[in-house]
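Removed: one protein chain of the complex. Kept in place: all other protein chains.
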Amino acid sequence: MSEKKIKKVFIEGAISPSCIADSIAKHSTKKDIGAHSIFLGQVRNDVINDKEVKAIEYTAYNEMAEEKFHEIRETAFEKYSLTCMHIYHSLGRVNSGEISLFVFTSSKHRKDAMEVCSYIVNRIKEEAPVWGKEIFEDESYIWKQNTP
Amino acid sequence: MSEKKIKKVFIEGAISPSCIADSIAKHSTKKDIGAHSIFLGQVRNDVINDKEVKAIEYTAYNEMAEEKFHEIRETAFEKYSLTCMHIYHSLGRVNSGEISLFVFTSSKHRKDAMEVCSYIVNRIKEEAPVWGKEIFEDESYIWKQNTP
Amino acid sequence: MKMKILAFGIIADITGKSEWTIENIQHTDELKKHLENLFPRLKNMKYAIAVNLLITNGNFELTDGTTVALMPPFSGG
Partner (left out) sequence: MKMKILAFGIIADITGKSEWTIENIQHTDELKKHLENLFPRLKNMKYAIAVNLLITNGNFELTDGTTVALMPPFSGG
């Protein structure tokens, strides 16, 4: 492994609204920021073969995922005019209605903040080695497939 | 005025992170939502002619603005696959580092939530009859000009 | 024939008031001329005119009881 500092992305279980509020509040000291863009992924209660999804259980290839998140982070800072960025992804069980992905980008102007947020979310969905297992009421499951 | 129900958009002073957290938390019962997109406008401490902006004071043509927000809302629901949307805009004084605009869109899938959020923010900046007065340390001011 | 005038942002600074009544002005072009005579700084200002909440394009006839808003470029958000 190289010596670059890798920020912690994975957190155990759902991401709470109060954690998101804390993250936002911390940026009030960064007074050159004019625009924040936030993406939140929430677990849906899809019905598959007549059974309702109660939760998603996430697993990851942690070591590779942390590298990938770091690379996405570096590229985002190179490609966009960006002041701050934070990524949090759940591992383990997240119930439907709860939040499992939190991407937070901040820039001087709105265009940068919004474009880079969308860029990061798309790369995470496509490239992060994370797998979701959709668990039904009876604890049976299927492996989730992301829509492109 | 027509009889359509107009949602309240303007709030007095800054939008607090805890208000944003409450808004997010309320959506955990809407289990068909898979993606939230949030835009936050934060007041910057720009330096203009060697003086630092300490706050922005917002005024609006309230009656016209509420109509415009309503129209933006209706068009957004027509153009995009959207489950929920909320717009909050500050009136009065908002200090640098504080939040003055909060746009919150929710959809089944990420693409809709992110595109419509950006659409709404751009329309608000261009079409909402709201004016910001940038106030300096010595209480002198200039009228804000939005970047396109 | 009376109309209500509303002024916003820098325009209210220039006119020194944000709401007043005018009489016997037939259309928006006449109103602009009238205001620019009273407040010459308006001549170099970019502003939109809304009549009863709708932004006007070109010259627009004014009738009794209308509300006319003078609006400099928006800067919300």
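The first chain written gets the first letter, and so on, giving A, B and C; residue counts start at 1 in each chain.
As a working rule, a contact is a pair of C-beta atoms (placed from the backbone, for glycine too) under 8 Å apart; a residue touches a chain by one contact, two chains touch by 3 or more.
The structure presented is a predicted model; accordingly, all values stated were derived computationally and were not measured.
Chemist: Considering the complete complex, which visible chains touch the unshown chain?
Modeler: Checking the complete complex, the chain left out touches A.
Chemist: Kindly state which of the options A:14, A:60 or A:76 is in contact with the chain not pictured.
Modeler: Only one of A:14, A:60 or A:76 touches the chain omitted from view, namely A:60.
Chemist: With respect to the chain omitted from the figure, which of A:23, A:37, A:83 or A:100 is a touching residue?
Modeler: A:100
Chemist: In the whole complex, what residues of chain A lie against the chain that is missing from view?
Modeler: 41, 58-61, 63-64, 67, 89, 100-101, 121, 124-133, 143-146
Going forward, only the chains that are shown with their structure count from here on.
Chemist: Once you find the CA centre of chain A and the CA centre of chain B, what distance in Å lies between them?
Modeler: Chain centroid spacing, chain A to chain B, equals 23 Å.
Chemist: Taking each chain's centre as the mean position of its Cα atoms, how many Å separate chain B from chain C?
Modeler: Measuring from centre to centre gives 26 Å for this pair.
Chemist: Hunt down the residues of chain B that sit against at least two other chains at once, touch-wise.
Modeler: 41, 121, 125
Chemist: Could you list the positions in chain C whose residues touch two or more of the other chains?
Modeler: 77
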